[in-house]
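Read through the structure below, which is laid out as structure tokens, and then see the notes.
Every protein chain of the complex appears in place save one, which is left out.
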Amino acid sequence: MLGTYKIRTDLALEAKERFEERDVEIRGVVVHEQYNQDKDIHTTVVKIETENGAKTMGKPQGTYVTIEAPNMSVPDEDYHREISKELAGHIVQLLPKKKVESVLVVGLGNRQVTPDALGPRVVENLHITRHIIREYGKEVMEDDTQVMVSGIVPGVMAQTGMETLEIIQGVINETKPDVVIAVDALAARSTKRLNRTIQITNTGINPGSGVGNHRQGLNEETLQAKVIGIGVPTVVDAATIVYDAMEHLLDVLEEQERKEFLDEMITPSLNQMFVTPKDVDDTVKRLSFTISEGLNIAFQEV
Amino acid sequence: MLGTYKIRTDLALEAKERFEERDVEIRGVVVHEQYNQDKDIHTTVVKIETENGAKTMGKPQGTYVTIEAPNMSVPDEDYHREISKELAGHIVQLLPKKKVESVLVVGLGNRQVTPDALGPRVVENLHITRHIIREYGKEVMEDDTQVMVSGIVPGVMAQTGMETLEIIQGVINETKPDVVIAVDALAARSTKRLNRTIQITNTGINPGSGVGNHRQGLNEETLQAKVIGIGVPTVVDAATIVYDAMEHLLDVLEEQERKEFLDEMITPSLNQMFVTPKDVDDTVKRLSFTISEGLNIAFQEV
Amino acid sequence: MLGTYKIRTDLALEAKERFEERDVEIRGVVVHEQYNQDKDIHTTVVKIETENGAKTMGKPQGTYVTIEAPNMSVPDEDYHREISKELAGHIVQLLPKKKVESVLVVGLGNRQVTPDALGPRVVENLHITRHIIREYGKEVMEDDTQVMVSGIVPGVMAQTGMETLEIIQGVINETKPDVVIAVDALAARSTKRLNRTIQITNTGINPGSGVGNHRQGLNEETLQAKVIGIGVPTVVDAATIVYDAMEHLLDVLEEQERKEFLDEMITPSLNQMFVTPKDVDDTVKRLSFTISEGLNIAFQEV
Partner (left out) sequence: MLGTYKIRTDLALEAKERFEERDVEIRGVVVHEQYNQDKDIHTTVVKIETENGAKTMGKPQGTYVTIEAPNMSVPDEDYHREISKELAGHIVQLLPKKKVESVLVVGLGNRQVTPDALGPRVVENLHITRHIIREYGKEVMEDDTQVMVSGIVPGVMAQTGMETLEIIQGVINETKPDVVIAVDALAARSTKRLNRTIQITNTGINPGSGVGNHRQGLNEETLQAKVIGIGVPTVVDAATIVYDAMEHLLDVLEEQERKEFLDEMITPSLNQMFVTPKDVDDTVKRLSFTISEGLNIAFQEV
């Protein structure tokens, strides 16, 4: 009966957990978990294999890799290098098998709002090579990246007046990248996941993701190119926090009472709010660096 | 019996309201309200006149002026000019009666965390005059500001390793301003107050204010100078949101149950979180400009 | 015989002056000057009316309005409002006569290099309306802007790996604005013009403009839309400074000697350098605000 009030999560892992709580097995969804004790990294791969599985999970068919590492928010440079390598490995796996010649990295989100600045910051730290390879050829790159890497920070609708999708489609039409990698800040359901989880998926970035309102999905259907989505949960919806706190209390109420109660509690104004940790500046700065390093490494290996 | 769980607010106005809800009159606290219909500005002056009043309110003795204007978050430049003028009037009133020759404006908070960037942004937009007047005399200022205005953005402890108070005390010892004006982002109790309320007080800025952890108070006692505090609530504590939502539910519980319940609900991690609106970048940018204009106007009138 | 070494200027006004120095009248080029004593604003309108005039001037046919005001670099808010109005008037004049329904403002340049941040900063301060009008209709805008205003900061090639032109063309194809307004930092020939001159032209922005390397022109031909260019000179090429200083000395040399000398002096590394004033942060911040206000006013009058 949970879920009459719509709890939002951008993490497939959390969507899955909601069912586990209730001991439900979801047909069409396969899950593999792995734990690297040395590095204290949990990796979960959720594969949504059927249309039915997609419907139940509320997420498109595809592969969702989640890397969880409690130390991700700690400023240990060597450890972050490990995470970058782990990430690079998963990105390479999700890339199309045939030769990738060019990649466009899209930094979604609002540079001006700290927890939403992840995507823009990742693009800032990338090794951009497309213009160099186009002008001088791959030879000048030596042992370095051979892929033509381009990057864009489209901004959010309040800044541009345009849908992010419109801008990205326009840029793709002109520059025809083989693959698009979209990086975004996500909303998690649980504060425990904030800033210590990276999700990598071959389904792109889909509606309602992130802190702001990046409306339509960036996926193979809308962009006519393979789209890999990389996300880090940096916020929880304010409504979710309240909902979670009340969950047990609500158990004592009848369904109808509960619904009325929630409608009253979760005010529209609360939907315009997000919850984020006080040290979000540090963690976003560090994680964006970890992710751009992961991409830089992946592009050398392709 | 509310208040066994400590709800935090930096607004004297909200401290007062908590008592009104319970029809309690507080001795030693005088309140005047005023409404300007033309400009749709509510002004409330709370004077805490006795030690007893201070204890009950949980705020130091002094005058707390609150300007509330729903349109403060709207990008109407003419309207913001009105707010700036209103603000300037109150600042001039709270300044010491004897001639003020020099003012240090302190921009508290973390420039890197959007809702905490208010103070730093205000200082960025000020007309700084101290160095000019010291070098060329007041004559060069013509009809402009005659007060020596200096400004500093001390940063937060995670960035500097020092207490904000240590830095400010050091700067004051060297430069001896007559008055300190400290600008900070505040925590409100209610999301309705966010980004549409300005509090001006002659008691300075006191413990626990703001988004981050600016530990000790900036007040006449610690700084050996008159201190005016200007604050705008830009966040609500995450714990407060939860508390408020649960308040009515809690009514059905016994006191002991309630206490246990809250202890469990309001987890320590929640205390490291804040709630803020998604468009906080726009409103902080606009309000910081409104406040610095208010200060610029006030300094011309002194 | 000047001009064997190519001196670069983005200002039509300066291109014209080079001929005046030598008492040459240029066929196909009409110049009108005007001086507003009250506001101390010089306005020069240079019309390049023939292909021949264009060739001689080294600039495309069209109208180039230059506003010069020595006080532009002074922080007087009322004065800047006057400049904004003056600017708005010229923009409205250069807009197509038929109804303009939608405008895309492009902020060219590199947000990370102070004198090149003008364009990005202008877009930051614009009233963006396209998404609001598309969702709610013009009615909600009341007496405010009725034009659908969108804005984009494409970044520079080193950041994106893409030509600015590719990005803009893509965005225009998707969003079909009636008019494009491109704002850019320019290179002047003389340090005296820096940060106190605004050029408005209906020819767009053309090769070699700005601090960085925004390669191909943004004009009606490349963008399939009317393009208005707005520019402020914020830098002088380092090579120009040297050239100017040596000009008189060079007079004593034979042409061949002079050429050899210049080839040696103006080293390639000098071409990778620019000259800019030490207070460029203040003036760029202020002027970008003045220009965005000018645009905001213009869009209300269309």
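Going in written order, the chains are labelled A, B and C, and every chain counts its residues from 1.
We adopt the following convention: a contact is a pair of C-beta atoms (placed from the backbone, for glycine too) under 8 Å apart; a residue touches a chain by one contact, two chains touch by 3 or more.
Only a predicted model underlies this, so the values are computations on that prediction, with no experimental measurement involved.
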(message) Considering the complete complex, identify which of B:Val153, B:Ala187 or B:Ala245 is in touch with the unshown chain.
(response) B:Val153
(request) Have a look at B:Ile41, B:Leu94, B:Val171 or B:Val284 and name the one touching the chain we're not showing. (result) B:Val171
(request) Specify the residue from the set A:Lys16, A:Lys59, A:Arg111 or A:His127 that touches the hidden chain. (result) A:His127
(message) Applying the definition given at the start, please give the residues of chain B touching the unseen chain.
(response) 123-124, 128-132, 148-155, 157-163, 166-167, 169-175
(message) Need a quick check: the contact residues on chain C for the chain that isn't drawn.
(response) 110, 112-114, 158, 191-192, 211-213, 236, 238, 241-242, 245-246, 249, 261, 265, 269-270, 272-282, 285
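Operating definition for what follows: only the chains that are shown with their structure count from here on.
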(request) Please state whether the interface between chain A and chain B is built from the same residues or different ones, using more than half shared residue numbers as the mark of same. (result) same
(message) Nearest whole angstrom, what separates the Cα centre of chain B from the Cα centre of chain C?
(response) 42
(message) Counting only Cα atoms for the centres, state how far chain A is from chain B in Å.
(response) 36
(message) Quick check on chain A: which residues sit in contact with 2+ other chains?
(response) 158
